[in-house]
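Here the structure comes first, spelled out in structure tokens, and everything after it is commentary.
Of the protein chains in this complex, one is absent; all others appear in place.
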Amino acid sequence: MSSPLLVLRQIVKNYGGVRALRGVDFDLRAGEVHALLGENGAGKSTLIKIVTGAHSPDGGTITVVGQRVVDLTPATARALGIACIYQQPALFPDLTVAENLALRLDATNMHARIDWTARRARATSLLSRIGAAISPDTEVRALSMPEQQLVEIACALGSGARIVIMDEPTASLTQKEQRLLYAVVQDLRKNGVGVIYISHRLEEIFALADRVTVLRDGQSVGTHAMGDINEAGLIRLMVGREVAQIYPAAQSAPGASVLSIRGLGCKSSGVHDVSFDVRAGEIFGLGGLVGAGRTELARILFGLTPADSGQITLAGKILHLRSPQDAVAHGIAYVPEDRRRHGVVLDLPLAQNITMAVHRRLFPKTWLRFGAERVLTLNYIRDLAVKCAGPDAHGSSLSGGNQQKIALARWLATQPKLLILDEPTQGVDIGAKNEIHKIIRRLAQEGLAVILISSDLPEVIGMSDRIGVMAQGTLRTILPSGSDPHTVMAAALGTAA
Amino acid sequence: MKRYFRELSVVGTLLAVLLGLALFAPAFFSPQPLLSLVTREAPTLVVAAGMACIIITRQIDISVSSIFSVCSVCAGLLVARGWPLVLVLPASVGLGALFGAFNGFLVAVMRLPSIVVTLATMVTLRQGLNLIRQGEFVNLPDRVQWFGLSQTAGQLVLVGFALVLLVTLAWAMRHLAAGRYLYAVGTDAEAARLAGIRPQLVTLFVFVFIGSLTGLGAMMNLAQSPQVQPLTGNGLELKVIAAVVVGGVAISGGRGNLWGAFAGLLLLACVSPALTHLHIEAYWEKAVQGAIILLAVVADGLRSRQSNR
Partner (left out) sequence: MSTAAHAPASYLRPRRDWRALLTRHEMLLLYVLIAEWLFFYFAGTSTNRRGVIVGFGTWDRQFDILRHSCEIGLLALALTPVIITAGIDLSVGSLLGLCAILFGKLWHDGGLPIPVAMGLTLGIGALAGALNAILITALRLPPLIVTLGTYSLFRGLAEAITRGSITYTDFPEKFLFIGQERWLGLPTQAWVFFMVALAMGLMLHRTTFGRAFRTIGLAPEGARYAGLPVERRLALAYVLAGLIAAIAAIIYTARLGQAKADAGTGYELFAITAVVLGGTSIFGGKGTILGTLLGVAAIAVLKNGLACLPVVMRLNAAEEMSGLLTGALLLVALTASVLPKILSNLRPHRHTSAQSTPQLSQ
């Protein structure tokens, strides 16, 4: 084997109090495809960000082709021949393909002359090298997502990168495009390029990769040659730990069915044929990988992207949800995933945040009733044990866990029939996480139907009474409470393990 | 073809209007009045080119009208004092650039919204000019009008100059890196930063640029009449923004080109004479222009809705 292109030793990265990486070792050789595998939140994307220079590590060393690199920035990373193809291509939509390539590849100065013929020729040759039938004169806006990804790949090729990182490159590709991509990867390998390949599709990893490194909880749990390991072994490595945390257990059986959806789908968000029931007092967990369509499903149920097929029945009534107002009126509450952008308005006081969804009920004559608002806010602050300076404190002054409690309080105030929680404990410290778990269990105990979307495998297994696993926009299977993590992961990965 | 659909549709509309005029009001095409019309629009065209650049960068400058007036008056005063035109021209351009730099500083460095900043500079400059000049006209020496040439020759020189400038700028927008940077910054400033462009610098530059073009436009205006009136630029900003938007430059940045802006300007400029020749009262001009702006914006809105689906 040839000399290593990239060596990472003992990489540590903390975000505030959260240890995202705790001493990761990784190496990449020339002419190999090295797969990186792990659950959501295992630290893959953090590791990638460190290699591309987007974030600097808090500890450890990076060596590129035998040279120790300190202070890696995006610019130096590019200069060292590191290129990354992200899941969501970051191109300029109003500019043409040729132009996008040029903006990325040419280090230009303001008065440089642009040679359109050369640009176009290069774009054509790069695109044809990866077998993509895209005209260099098309505006990127007009390209489909996979086509844009191909442009990104062409860009990486054009930069003459020695290290190419592919972050779930096939997530949105069709079969034909996937085959094209595989060919490109083989081509890169033949040319001595090192490829770091991130994917959740195990069959893909077995088909392409030479070696695989599995990350878990910010640590590497082993690097193996593909020949030495099978699918079951990989899943075991990924899941590994036992469900160590104690989750509050259900104390009574769930009641009657509250929500019932049949054949639900929405073309624009890629969700199709989803059917399940949620009963009163039940926590229905939705597991799956990022991009499996769970948030999209929640958005349909909350009226943000109206469904175009199927049926939603809530408490015996068939609903046609056209807007969030409809959903709220029927007693559906949604605590969104992006807390800081959607869940809480950071520049408003807590009181206003909490009463935002209950204007109609709390202020029936549209006049604000500050006393009532205060009482309600204080009740929730007390009830959910929110640590804050009072109802007038702004959302931005709170920690993540407490912001999450405020977002939760807003929806509890609506006295919903169905509560959808989207990654309620993401980026929350352990203590607050435990508290939120207790709150969720208590709410279910009180008879609320809860849908819990979580990428945290132990959480979704520990909290849920039943676990629906989604993949590729549809519900794959429903597993009972306390299922084996391996089974859940296998279902999410789409393998029949 | 599809890429330039928006521009081509403006050109198509313009041609249709011209055809209509040819059929119903052939008098419109008599050479001298037509040349006068085009000459009158030449300074506006120069400013419109700058406005296209600034809107492509996702900014806006409504202070061009005041900068235009101030530059006109200052240049007029210098000429009246006996400065040669060769010196007055850079002075006027430089003055415009200075005002542009002031706007650019507030927008790029202080991160203030360009609409309010340029609104404030517009009011300040206009009122400052009124305060100092009290509406007084500047009388120019004879040598200035049409550069001392015959009227037709002068008009041809001005129109020719404006066209050459337009072609040069359009070429530069497409073939110089700096031109492409405007599009990149206007599309996505953050992505541009990651691609190694400095958005703040580009923003500052584009404000200075429109300032200098406005100073240049003021000079071209100066050469058309025997005197400068201090209100000469009033309403220019709307006319120019309207032309640019009608010409397919997206107000959300990153999209459009100078040729579209040129066609848009001609279309709007045709409104007034077309109304006259079609025996519609000229008072409808502003209303028709407003309706054209709204129509263009609505068309863009519907198109982007469709493509988002």
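Per-chain residue numbering starts at 1, and chain names A and B are given in the order in which the chains are listed.
Everything that follows uses one rule, which is that a contact is a pair of C-beta atoms (placed from the backbone, for glycine too) under 8 Å apart; a residue touches a chain by one contact, two chains touch by 3 or more.
Since this is a predicted model, take the numbers as computed values, not measurements.
**Q** Which of the visible chains would the unseen chain be in contact with across the whole complex?
**A** Hidden chain contacts in the full assembly come out as A, B.
**Q** Looking beyond the chains shown, say which of A:L8, A:A102, A:I300 or A:V344 touches the absent one.
**A** Once the missing chain is taken into account, the touching residue is A:V344.
**Q** Which one touches the absent chain: A:A90, A:A142 or A:I478?
**A** A:A90
**Q** Since one chain isn't shown, list which residues of chain B touch it in the complete complex.
**A** Against the left-out chain, chain B lists 60, 106, 110-113, 115-117, 119-128, 130-131, 134, 191, 194, 238, 241-242, 245, 251-252, 281, 283-291, 293-294, 297-298, 300-302, 305.
**Q** If you put the missing chain back, which residues of chain A would it touch?
**A** Where chain A meets the chain not shown: residues 15-18, 46, 49, 52, 54-55, 74, 84, 86, 88, 90, 304, 323-325, 327-328, 334, 336, 339, 341-348, 352, 356-357, 359, 363, 366-368, 370, 374-375, 378, 381-383, 385-388, 390-392, 399-401, 403, 410, 426-429.
We take it that only the chains that are shown with their structure count from here on.
**Q** Which stretch or stretches of chain B touch chain A in the complex?
**A** It comes out as residues 3, 174-178, 180-181, 183-184, 186-188, 191-192, 194-197, 205, 250, 254-255, 307, 309.
**Q** Sort out for me which residues of chain A touch chain B in the complex.
**A** Those residues of chain A that touch chain B are 74-75, 90-96, 99, 102-104, 106-114, 116, 137, 139, 141-142, 268.
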